[in-house]
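Yeah, one chain of the complex is gone here, protein chain that is, but the others are all in their spots.
Right, chain A next:
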Amino acid sequence: MRTIKAHVKELFNDIPASEQKELMMQDIIQNLEEKVSDLMFDGKDEEDAINKTIVEFGDIEDIKKEFGTNPKPFPLKNPKRFSLHLGFSLWGSGLITALFVFINLYYSPDVIWFVYPVFAVAWWPLAMFYRWLGKK
């Protein structure tokens, strides 16, 4: 039975390690081993049974494809999510700016100081804007 295990491990070599992969490998090894013992029960010798099982396993590409399409449950690739972050940052910084402008003009109209906090806040939408640009 060692060769079944070794063979499956070799097939899965290219697929990046994950819990899903480990579970699936265990499952496949177990099922293939069961198939081998069924074939042996029908009168095949061990080597024949293992070879037949390995040949009938089919093309690993099918499984690779399934693993390739969605490595994470919530991929951040989605540009829509980022335009949402960008929108939020624009609204947020806009409101903060408005608050500073109001405080400035209302309480100390002689000194224009609101630009300093506005510069600090401007980093937020800028960072989001460039991430959004990068993801697009």
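Everything below uses one rule, namely that a residue touches a chain if its C-beta (ideal position, glycine included) is under 8 Å from a C-beta of that chain, and two chains touch if they have at least 3 such contacts; residues count from 1.
Simple rule for what comes next: contacts and distances are computed from a predicted model.
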Worksheet entry | Undepicted complex member, UniProt protein name, chosen from "DNA metabolism protein", "ABC-2 type transport system ATP-binding protein", "PadR family transcriptional regulator" or "Septum site-determining protein MinD" | "PadR family transcriptional regulator"
Fill in: Residue among A:I63, A:L90 or A:V118 touching the omitted chain
A:I63
Worksheet entry | Where the missing chain touches chain A, by residue | 20, 23-24, 26-28, 30-35, 37, 56-63, 65-67, 70
